[in-house]
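Shown here: the complex without one of its protein chains, the others still in place.
For chain A:
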Amino acid sequence: MTSIGTAPPPALELSRIAKAFGAVIALTNGTLRLESGSIHALVGENGAGKSTLVKIIAGLYQRDAGEFLLEGHPVDFTSTAAAKAAGIAVIYQEPTLFPDLSVTENIFMGRQPTGALGMIDRRAMHDEALALFERLGVRIDPDRPTLGLSIADQQIIEIAKAISLDAKVLIMDEPTAALSGVEVDRLFAVARSLRDEGRAILFISHRFDEVFSLCDTVTVMRDGAYIATSAIEDTTVDAIVRQMVGRDVTTLFPKTPATIGDDVLVVEGLNQPGVFHDVSFTVRSGEIVALAGLVGAGRSEIARAVFGIDPYSSGTVRVGGQLLRKRKPTAAMAAGIALVPEDRRQQGLVLEASVARNATMAIRRALSRFGLLTTGMENASARIWASRLEVKTNALDTEVGTLSGGNQQKVVLAKWLATDPRVLIVDEPTRGIDVGTKAEVHRLLSELAGQGLAIIMISSELPEVLGMADRVLVVHEGRITADIPRAEATAESVMFAATHSSGEAA
């Protein structure tokens, strides 16, 4: 603690913040020092306490102990409104917008410009929204409802909101988790210009390339405690990873070569107006095919159509030569397709149910005897997969909602692997999962391919795509614009295809 007489106090300073939820201790020593005009990265594995720290700064949680200074003055936020009023804006991982209201109203909700009789000045609000978007270099109709906007656009609205707040401290909790390529660049340009205006920015991310290209300083947390803060030029990815996990992580993407066999999944000429067009591809056994592309390009929609959740107007899907019926997920399951969805909390799991119940969810019919199902049967089946996937949980009757993201993902995988599938579709398999578990998921996928499973992996993370895939299919605006074999797949070739329509007339 050296104090320099004339230097301005840091924009935000937290020291020794502690927070417990009942018996669960989330934070023991949250320490963070944000300077104005600087972008500060906060990294750590899931469960390291980053989100709790953010929520304390945002006024959503109240700290149990520790010191919280804003521009040198101690503060005590009892609500998010108080933190906001003090100049702290938070962009959460999942955009929190009001779907029924217009883009403009979303930006200004609760602090709309008002005129006589407290009437909202819609004109002024509209113009200001336009000015904000112009400044951000995006074109979003300020009058449309936010319902149906891509996640990238929703993220932009969150940023516009933060800017219009004139926030001194801007916190971005994994803002790029749902973005890719161009959108990330756009976001970074905005973040840099905000930094140059003298704002303090806290950037939380699992992607090291982004941390290194964007941030000036990095703070590492582990197990609810502060580990280290270093200037970005004084540290390396390896050093940070070591600080995060407290051990060396050998390799992130351990794809092992597998023997590639016959065609298992053949998709031909799949069409759905407005969503995807003329989609044809083949996946062979033992092969990992990545579907790369920008968010909103239609990758998840293609996967959902193949699995029979979403409709398609023409085209065919065959598994092992057998034609699948449209819009019949049960038929797809019977033919041996498994789909691990992008949004595991909403679509992959029943959060209130136990690990065992979730892990046996897809085989309930087969598992039951005379239509009856006992917890014992569930546990017996779930135990096999839980141990094979190394799900870290005390007991099989633990509520899934209480597990970490990585372990939740393993439970979803276990659920589908129990059906003994031939084709496994995984949508963003490592979104929001920490480094250690990420490597485990990758190892697992690689192992499954080795056992002859045909795997389709949708991913927005280029290193993951390049590291894992035998073949990369790039989707651009609902069309497959490139089919790149592993040997030729580079960050440049994939990104080029993801941002350009294919050369030949489609």
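Criterion: a residue touches a chain if its C-beta (ideal position, glycine included) is under 8 Å from a C-beta of that chain, and two chains touch if they have at least 3 such contacts; residues count from 1.
Note that in this section contacts and distances are computed from a predicted model.
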* Structure fact -> Matching the hidden chain's UniProt record against "Menaquinol:cytochrome c reductase cytochrome b subunit", "Autoinducer 2 import system permease protein LsrC", "Non-homologous end joining protein Ku" or "Protocatechuate 3,4-dioxygenase beta subunit" returns "Autoinducer 2 import system permease protein LsrC"
* Structure fact -> Touch with the missing chain holds, among A:G22, A:P74 or A:G118, for A:G118
* **Residue in contact with the excluded chain [from A:P99, A:G198 or A:P485]** => A:P99
* Structure fact -> The listed residue (A:A81, A:A231, A:I384 or A:A491) that touches the chain absent from the view is A:A81
* Structure fact -> Given A:P8, A:G137 or A:P273, the residue that touches the chain left out of view is A:P273
* Spell out, residue by residue, where the missing chain touches chain A. => 59-60, 79-84, 90, 92, 96-101, 105, 109-112, 114, 117-120, 144, 147-150, 273-275, 296, 477-478
